[in-house]
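The chains shown are only part of the set, and none of them has been moved.
For clarity, chains are labelled A, B, C and D in written order, and residue numbers in each chain start from 1.
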């Protein structure tokens, strides 16, 4: 299972390097291995549940894509590593679902790790995807059965866009491209949630809104922590002079680079927005204060004014002609009402009400 | 049709790379192809509505400039790509009106994308312009019929400034120069709108002004997202060692570089201004608060003072000489008026009124 | 003894360079020297309390790891320096527990200093660890007996993970790895303490909370001052072309590099959080102000309103019918209570109460 | 005439590059050409008003400095350009008084543009200065007759500091040095005006002060926009490997570099100061608010207290002994005065008054 996107905690602290221990949430579903073999005019897809006899599927006639769903079964992963002669350090990274996105080149294979992001229950989730690329062979490791690869799988099935005519380097590019395209979706989702919060801040500025701003900041940082190293991975892939990557594929990777740079720019812009929220919040509390003060001033003015009148006619002077009037009391009451009305009208005209 | 300038959304997510799909708003107007052929002493201009037989216009005797208005007709663009042997990746970028400005060099042509900006209905609009430059041939793709190229077209017609004596590299430079010149106009327009907002903020600081500040920040970011990659394009054009660019033209491109750097500096300055707005806004709400508090203090002081007097003469002491006076009541009323006047005069002198 | 983590003060100011003076808190415990000799199928561990005859333990048949607990005994350290031909500048750095983490290469040995961090009584403590690496020999200097090396020591004892089959370069890597792993623990500890403070700030915003924010900022800076140079050390170790470091070990150091970069990213994120605290604090005081003002407004409104009524019936008009009523007084008292209740209900509905 | 320092507006937008059009304020004064010819033991100075026959003054025996005051006469500048074989792009830059400071090298001359700053009527003014340097020849273009070059002219006249024994590269250095020295004066003037504003902000914080802060920020940005490219010019001059610049002169240019770096540091410091102003301003409005609130509190306390006393003796209890006292009224009045005095004294001791 993939994990919610949060600052990762190394659970392995103190373990020797190269020790194969699954670092992730415990998992019960069995590992699922999908093998796709294809060339210009051939396509076959097989699903296995055990890594035994995997080498039998390798053949010089086909490009082979082995996709492993689930990395919690240390034993199976170890066996796969043994079959394809993977370095223990690679295996360790595959098993540790908290590994930072990376791009490494070994003697006879290219290894890279990248994170796929998706939204679940309103929260960001990250799934770690690992790639091992050899001549005519690509092995991918997913934390769980996902759908980010489905588009590419379909193109392989239908043979669209000549994908079958190209090698494992192009396949790896196509999968990375699918992941990066997905980043755009995530960026938009995040951007939209900021916009909604901003709208809300113009109306309410309570403590929960402040907490939400801080949450957004944190989430943004998590996002950045996944996407920025993703850029490094693509860049290293682009700059690589490894003979496994054909010159023709390079053109496509350059295109992918452009997309990743685009994402980073989008992130920068979102960052500005997230930081602007606190200003809106603070202005909101300022406005609230102003409104409270206005209310207080209006109330004080009206009551003090009326009280003064009452106070005047409560004075004990011998000679106060109004006190003797037949309707003095009612006139004064009327005067008070009238004055209150005038004052309220005045404040309304000053837009305080 | 060109699109309002906002964070672009990739509509193609999940599509295979190199697939030719028009990403932009649907369009019904037919594509319009303008062919200009010129040399030192010749100039002809033809308008077509179909891309058939385009190759017939190519000739070694002339520089040829083919301008395509409208990129929504995938079929025609594909045909043009086929005629001039353009890479599918280039065609894809031309059709996707959300492509990030870029500069790529292919085996036998230079490809670049840049955005033209203009103001429509008070909002910034961006139009994507694509350039394909070969020896003696320049193909430009516009989203819609525009006028940013008109100046250059006129110079070609009149043969001014020796433009006809130079090749397609100079023509491409001249067109980029026209676009960059236009950036200055946009920067000024933006700067002026900030200045106006700033003026307004000294007078009013309501919620709509805050929203406007945030909008300006966003618009600025959009501006930057178009102009900064534009700089990269010009820089790559300048630094290129491609033989298609003559040494003589380089001097002009260096000049263009200076302009672009100038624009970036102007942007930086605007950024400072935009960020300053929030300070003016916050100070404005602070001032408002101060004024409300002053009003409250003045009102409280006056009424409390008069009420105290009324209260004193409302006391029930047996021996209060003033109460017996013939005109005591009127004297006290007069005293109250006088005191109120004195207090108001005092506050006015303290500049609180 | 190790020292609390704070901006270090150079106690040696004015001393000539290369002078061997212990800079740290005075210490009485004797120095303790642990010698571990191992190879593929051998492991022995010896504890000495004097550095005499150390050279006798060196042998070409074994990898030797000499660990010195306590660097306050200048004499012994000097003797060790003499035996293993260490440069006086190295010795000076070892003795000065305020040395900045560093990585130096001398003619025949690699020298590096790094800080181990741990939490004691709720405060961060730093212990300086120095490494001298020669062919088949690693000498480590600790300020006091610690446990950060225990994991590695156990692996040596049990011979797990082939550590015994590798040289002193791998041993040094393994120890650095243990220290860096520990950094993750510290980062988490720090992050958690920020989170707790943030929670608290939503409730209380007194002066002591402000002081705590500033303390956290300082502590963060101290953390950064130790960890960032640590990154440089690991990077220099990775980039080194010294023949003492085997190519195979390089792969492991590259992995360590990834961890260190991960830590730096975590630090950046914490930095954003620490800076956000002051905003929460300021918003908190603003909210407090708003609440006080609301209280004042409610109280003023209620009392002014009731006082006005009392004032009205305190007027001395001859003809005030209510005054003659048998239960006028009680009716008015009731009216007052009712009005107060209505007002309080009204404010509660406006969420001011 | 030179122009006030503000964000420059390109008036030429849409014009073809290389077109010679004067971009500046219209001008009626005739162009004034000063020719200085000198060598170790010779000095002559001639003033012309036309650029005809300029080439007659060139001679291998002398270093020649041609200074042109006024660049509005396109015809004359064009003629000068023709005589000395200047590139049209250079001429265009000379005529456009909004050109960004630049340093270009052409085949047989060095071309650079820099701005001279001076204060006029309390505002910053910028004058554009253009340099064309050839072997034994320096041509300078000023917008109007100025005095920044007078110091160098005098040294040439008197033959001080061996300036006559050196070539046109040294002369160009000497003139740039004079301009950069002048930058220091401007920086000081600006710094002083910030200091004065800061002083003022401790006393008054009205809207006009806020506007002034924003003006200062803008002016600072303008300053930076002129001085930073000036640094680039000097740096390019220093780094140049052009044979026109003698090795001996390089030592002097290195010195000039130091000055320019010094200026940039001074600017950075001013920037911090300018940014600090808004904090002082905001604190000022906060303090004002505090003072208003204190006033309100004092007034409320005093009047409410006295009113309470009056209220108490306005109660209608049958048995209130004080009411019967002969001097009860006067005692209570005295009590009121005394209480007011005590309260005011109390507030004064709390430093609220």
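Observations, loosely collected:
By our rule, a contact is a pair of C-beta atoms (placed from the backbone, for glycine too) under 8 Å apart; a residue touches a chain by one contact, two chains touch by 3 or more.
Predicted model, so just to flag it, every value in this text is computed and none were measured.
Summary of assembly composition: all chains derive from one sequence, 4 are present in place, and the complete complex in the structure file consists of 5 copies.
Keep this in mind: only the chains that are shown with their structure count from here on.
The best fit of Cα atoms from subunit A onto subunit D calls for a rotation angle of 145°, in steps of 5. Although subunit A and subunit C share one sequence, what matters here is the overlap of their interface residues, and that overlap falls short of half of the numbers used.
Chain centres here are Cα means. That of subunit A falls 28 Å from that of subunit B. Centroids built from CA atoms put subunit D at 45 Å from subunit C.
For subunit A, residues touching at least two other chains, in rising order: 282, 286, 289, 293, 296, 300, 304, 307, 311, 314-316, 320.
A linear topology is adopted by the chain contact network, the touching chains following one after another without closure. Contacting chain pairs (ordered by label): A-B, A-C, B-D. Residues 151-152, 155, 160-161, 163, 173-174, 177-178, 181-182, 184-185, 188, 191, 198, 202, 251-252, 254-256, 258, 261-262, 265-266, 268-269, 272-273, 276, 279-280, 282-283, 286-287, 289-290, 293-294, 296-297, 300-301, 304-305, 307-308, 311-312, 314-320 of subunit C are the ones touching subunit A in the complex. Those residues of subunit A that touch subunit C in the complex are listed here as 7-10, 12-19, 87, 89, 93, 99-100, 102, 104, 207, 210-211, 214, 217-218, 221-222, 225, 278, 281-282, 285-286, 288-289, 292-293, 295-296, 299-300, 303-304, 306-307, 310-311, 313-316, 320, 322-329, 332-333, 336.
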